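Here's the structure we're looking at; comments come further down.
With one protein chain held back, the other chains of the complex are shown just where they sit.
Note that the chains are named A and B in the order they appear, and that numbering of residues resets to 1 at the start of each chain.
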Amino acid sequence: MDVPVHFFLMLSAAMFFIGVFGFIIRRNMITLLMAVELMLNAVNINFVVFNRFLYPDYFEGFFFALFAIAIAAAETSVAIAIIINVYRKIRSIEADDVAEMKH
Amino acid sequence: MMETIQSFMTAMMNSVSEIFASADLTRPTWSKWIFMALAGVILLGSVLTVTSRRILRAATFLFFTLLATAGLYLLLEYEFLAAVQLTVYAGGILVVIVFSILLTSHISYRFDPPPVWRVLGGLVAAGSGLLLTICVLVLTVFPKGVAAPAPDMQQVGNALLGQDVHGYVLPFEVISILLLACMIGAIVVARKSREPEASQPDKTE
Partner (left out) sequence: MQIEDFLLMRHEILLTLGILIILMADLFRPHGRESSFSGLAIGLMAVITLAGLLPVPQGSLFGGMYVSTPLFTLVKNVLTMGTLIVFLQAHSWMTGPLTLRRRSEFYILLMSTLLGMYFMISSGNFLMLYIGLELASIPVAAAAAYDKFRMDSAESGMKYILSSAVSSAILLYGISLIYGATGSLYFERVAAFYTGTPVQMLAFVLFFSGLAFKISLVPFHLWTADVYQGAPTGVTSYLSVVSKGASTFVLLVLLYTVFSKIALLWQPMLFVVAVVTMVVGNLFALRQQHMRRFIAFSSISQAGYILVGLAAGNQLGMSSVVYYILVYVCSNLGVFGVISAIEHATGKLRMDDYNGLYHTNPRLALLMTLSLFSLAGIPPVAGFFGKFFLFAAAAQQGMYVLVILATLNTIISLYYYLLVVKAMFINSNNTPVPFFRTCCVTRTGLVLCALGLVVLGFAAVVYQQMFDMSFGL
């Protein structure tokens, strides 16, 4: 592999902060969820790259990425269930329409 | 003060030129081309995912981003992880997301563009975070690992059920409980119930 490790890390950092940006500017709940998926994906790249380039003796990063993918799936399913429940109530998934509890 | 900034800048410049020297861009190889193509898809896809005004398009861009990430894992010779990424992320999570979009949104619906102050705030927050992270990463010299073969399936299986150091049987068991709990939680929330709603009047209705 002749691409330096820093390139991978910068790529994942960019992806992570694009996710953060999306989480800040968007108000649609499903889009928020997608932004979080971007962030989690960036983290997985980090783990895999560190494992492959720097510490290839044990597969700690590899397994962390594996478990993180499984957990992300579980989290998404619960989030989607809640979003659908909200939608049944108010027929909208814009977070601003939901905000009824302002002080 | 000025000196600190100046020394910081020179350190940055040195590290950057070192990284580019180690990349040796004058001698392109296949892996470099593939990496650049994948990086392009990932960056473009991520930006479009969060800025697209049609939600189904955003999901499609997310799909390409996840696909390119799987390609990245393949490039690093982690075939198993690439397969998991494709089946669980692209095949599972994304399908669920698309389903929920189709259930809850109109195809032709377009979001209102977010207000300017929020975009500016997001740009400042995410941009400064990114800048800081990249500065730190560039200045860090990571130890060079020895190239070792990627794990084959037998090793993965053994480690997944191993009980000693670098064995993962405990997380494996705990995650099964996690999945069970999430399943129960999702069902309990999303299940349509036939109960009378009149028992407590809902204040939104």
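Worth pointing out:
Methods note: contacts are C-beta pairs under 8 Å (C-beta built on N, C-alpha and C of every residue); 3 or more make two chains touch, one makes a residue touch a chain.
Owing to the predicted nature of the structure, the values given are computational and were not obtained by experimental measurement.
Among A:3, A:18 or A:79, only A:79 touches the chain left out of the display. Interface residues of subunit B with the unshown chain, by the touch rule above, are 132-133, 136-137, 139-140, 142-143, 162-171, 174-175, 177-178, 180-182, 184-189, 191, 193, 195, 197, 199-200, 202-204. Contact residues of subunit A toward the unshown chain are 9, 16, 19, 23, 29, 32-33, 36, 39-40, 42-43, 46-47, 50, 54-55, 60-61, 63-64, 67-68, 71, 74-75, 78-79, 81-83, 85-86, 89-90, 98-101, 103.
To be clear about the criterion, only the chains that are shown with their structure count from here on.
Each chain gets a centre from the mean of its Cα atoms; for subunit A and subunit B, those two points are 5 Å apart. Note for the complex: subunit A touches subunit B at residues 1-11, 13-22, 24-28, 30-31, 33-35, 37-38, 41, 44-45, 48-49, 52-60, 62-63, 65-67, 69-78, 80-85, 87, 89-90, 93, 100.
Residues 19, 22-24, 29, 31-32, 35, 39, 42-43, 46-47, 49-51, 55, 58-59, 62, 65-66, 69, 72-73, 75-78, 81, 84-85, 88-89, 92-93, 96-97, 100-101, 103-105, 111, 114, 118-119, 121-123, 125-127, 129-130, 133-134, 137-138, 142-148, 150-151, 155-156, 159-160, 166, 168, 171, 175, 178-179, 182-183, 185-187, 189-190, 204 of subunit B touch subunit A in their complex.
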